[in-house]
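As you look at this complex, bear in mind that one protein chain is not there, while each of the others sits in place.
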Amino acid sequence: MRTADVKRLMDAMAAAGVIEVELERQAEGGVTERLRLLRAGPEVALGAAPGAASVTTRDTAEPAVVTSIADVPAAPPLVDVVAPIVGTFYDSPAPDSGPYVKVGDRVQTGSVLCIIEAMKLMNEIEAEVAGTVAEVLVKNEDPVEYGQVLFRIDPG
Amino acid sequence: MRTADVKRLMDAMAAAGVIEVELERQAEGGVTERLRLLRAGPEVALGAAPGAASVTTRDTAEPAVVTSIADVPAAPPLVDVVAPIVGTFYDSPAPDSGPYVKVGDRVQTGSVLCIIEAMKLMNEIEAEVAGTVAEVLVKNEDPVEYGQVLFRIDPG
Amino acid sequence: MFKKILIANRGEIALRVLRAARELGVKCVVAYSVPDETSLPVLLADEAICIGPAASAGSYRNVRNLLSAAIVTGAEAVHPGYGFLAENAEFAEKCEEHNLVFIGPRPETIAGIGDKANARRLARAAGVPVTPGSEPLPHLEAAAAFAKEIGYPVILKAAAGGGGRGMRVVQSPTDLERSFVNAQEEARAAFGDPTMYMEKYLEEPRHVEIQVFGDGEGNVVHFFDRDCSIQRRYQKMLEEAPSVLDDGLRAAIAESAVRLASHIRYRGAGTCEYLVDRDGGYFFSEMNTRIQVEHPVTEMVTRVDLVQAQLRLASREPWWLRQEDVRVDGHAIEARINAEDPEKDFRPSPGLVSDVHWPGGPGIRVDSHVYAGYRIPPYYDSLIAKIIAWAPSRAEAIARMERALRETVIEGVATTIPFHLRLLDNAFYRRGAVTTSFIARRMTS
Partner (left out) sequence: MFKKILIANRGEIALRVLRAARELGVKCVVAYSVPDETSLPVLLADEAICIGPAASAGSYRNVRNLLSAAIVTGAEAVHPGYGFLAENAEFAEKCEEHNLVFIGPRPETIAGIGDKANARRLARAAGVPVTPGSEPLPHLEAAAAFAKEIGYPVILKAAAGGGGRGMRVVQSPTDLERSFVNAQEEARAAFGDPTMYMEKYLEEPRHVEIQVFGDGEGNVVHFFDRDCSIQRRYQKMLEEAPSVLDDGLRAAIAESAVRLASHIRYRGAGTCEYLVDRDGGYFFSEMNTRIQVEHPVTEMVTRVDLVQAQLRLASREPWWLRQEDVRVDGHAIEARINAEDPEKDFRPSPGLVSDVHWPGGPGIRVDSHVYAGYRIPPYYDSLIAKIIAWAPSRAEAIARMERALRETVIEGVATTIPFHLRLLDNAFYRRGAVTTSFIARRMTS
């Protein structure tokens, strides 16, 4: 079963108000395919039930053990700094100077993190939160596109 | 049963306000296909009932063990008589005589049930089981195609 | 030929340019907005670069980001498609400033002929007939005076306009004030320029246009005519080539278009639009300085790839076109399939396209960026496919188009296909009695 099929079923469920799908079948090559989809029903929307929504697909000849995905670990609370324009990324104010920031540096709100050059204009990109630079995702002189993540800041 | 088919059924259910569909059939190669669709009714939307909506499809030659399928009613044990050739269906040996059989008639194995004319040749179609004619599905002089069900016989 | 170009557009025209370029061995960078990340041109691109958010002001109309995208990806040229910045002289100029080839006319041509009042002056200078019309009208009083001079009905148009915006037909003096003010407001909102002018309004004219192609030095060939009369609220719904005209009139109109394009030393692909009245009078109305949505019907009857021609000219291939090589064979019709619900006053119907099946077989061309699983975003034009049918005659092309539309499956969103089928079945349409008021007058449901 392809991702696109699973996705179509999900869309169909939502559109048709179906809240559970179970599917089991013998696919080519003796492979057993099992799919279980659980949608949060309207009662969840009303706060009545804690029903976990889960998707499990399994392509295997062995019995599928379907379990709900529970306890998704909390995402690390890093803050993305994204490119607001398209251009060339520079990590330093001049070729012979050191980078504005590197991993582990503390930054303040408004600290310049890098420059993006667009059409020969240098645009300084500033931090919007204070914190520690956790990741630098682009290299000096890389082209960057709109919305591309440049840095991750740990505001902790 | 394809994903697209399941999806279409779901859409059709939602459109028609149908909340339950059960389907069981013999597909190619002796495979049993089962499908059950339950839609959350309006009472769920009001938060009144915990009724789980479920869809179960199964393509397998072995018995389906899927808990949400409950009590699929046994199909009536009628035997289909199908057209072995393409042609024109005649219910009687001649225009002025009565039909070979009608609903309620007892037939024996080998009893002539009808004629199919193909390329000016009259082909007698015989019963392959003894029993009672439960249904006649075509009318005199109808064209019939290969595999079309002509009669249903109750062998009981 | 270029090694790499940037496509500064989206949807079917981005795909069209990509196909033309790829066949010439040119790599394509597709610039896209955030919601277009999963669009077909992006999926098929050699490189794709996000240039802004959904709103086109920040993306497809964002000059800085588009140029920056071309520069950082090493593209040599920019194809603007149609719409967005395609007829923006400033964008064309900025491309040149940054040593990027703008695949289109010179900036000064766009500015000069893009202004409709100026276009009429240029046409007159080239000996091309125009409808009686005014200079820019500074105020309502000037409009009223001019209308009185040429007689009602008249039509108000935005000098910077296109696509029917800022346009009003005025039947009598009592309607003038309201129409003038509304049209000005619409023009200001759409183009940032409220300048209006007025023309004599022709009743039930045909909309005929001539595809021209110039080398920028005064050499111009034409690729004959298209009829685009089938419009709904000034939006073209179906186009065909050739138009239903006698050959003498066709030749006269085409020659006048070549005169105008040659007069302004036009460069690349352009279209001169005319209104043709019931007596065979023809009047230049405007020139579009871009490749047009309906260019495929011309490609089908002339078998010339106009987008490849744009790329060849822009990459400075020596001029190769000769008028005597351009021939029209047969008839082509294009149905513009929009994601709109014809049952609900053509309300846009964006959303998930759950299934698609395109028509095939002889004489059928499909230009579409839609695929099964594609979600049509609500932010842009509702055009989702162009289905083009070619056949030896108009009647056969209509039959083929009907056949093709009946094969077409688009699930999940409403489309204009049912409307197109009704149109093709209309007896007036079938006998070629088409005018710009056809849909309004002949298709009331």
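In this document, chain identifiers A, B and C correspond to the written order of the chains, with residue numbering beginning at 1 in each.
The rule is simple: a contact is a pair of C-beta atoms (placed from the backbone, for glycine too) under 8 Å apart; a residue touches a chain by one contact, two chains touch by 3 or more.
This one's a predicted model, so the numbers in the text were calculated from it and none came from an experiment.
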Among listed residues C:149, C:185, C:255 or C:329, the absent chain is touched only by C:329
Tell me which of C:61, C:121, C:165 or C:403 is the one touching the absent chain. C:403
Out of C:124, C:344 or C:357, which touches the unshown chain? C:357
Contacts of chain B with the missing chain: which residues? 2-5, 28, 85-88, 118-119, 143-148
Which residue numbers on chain C touch the omitted chain? 15-16, 19-20, 22-25, 44, 296, 299, 303, 305, 329-330, 355-358, 360-368, 371-372, 391-392, 396, 399-400, 403, 406-407, 409
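As a convention for this text, only the chains that are shown with their structure count from here on.
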Give me the two chains with the most inter-chain contact pairs. A-B
Taking each chain's centre as the mean position of its Cα atoms, how many Å separate chain A from chain C? 39
Using mean C-alpha positions as chain centres, tell me how far chain B is from chain C in Å, no decimals. 55
Which chain C residues sit where two or more other chains touch them? 354
Multi-chain contact residues (two or more partners), chain A: 8, 12
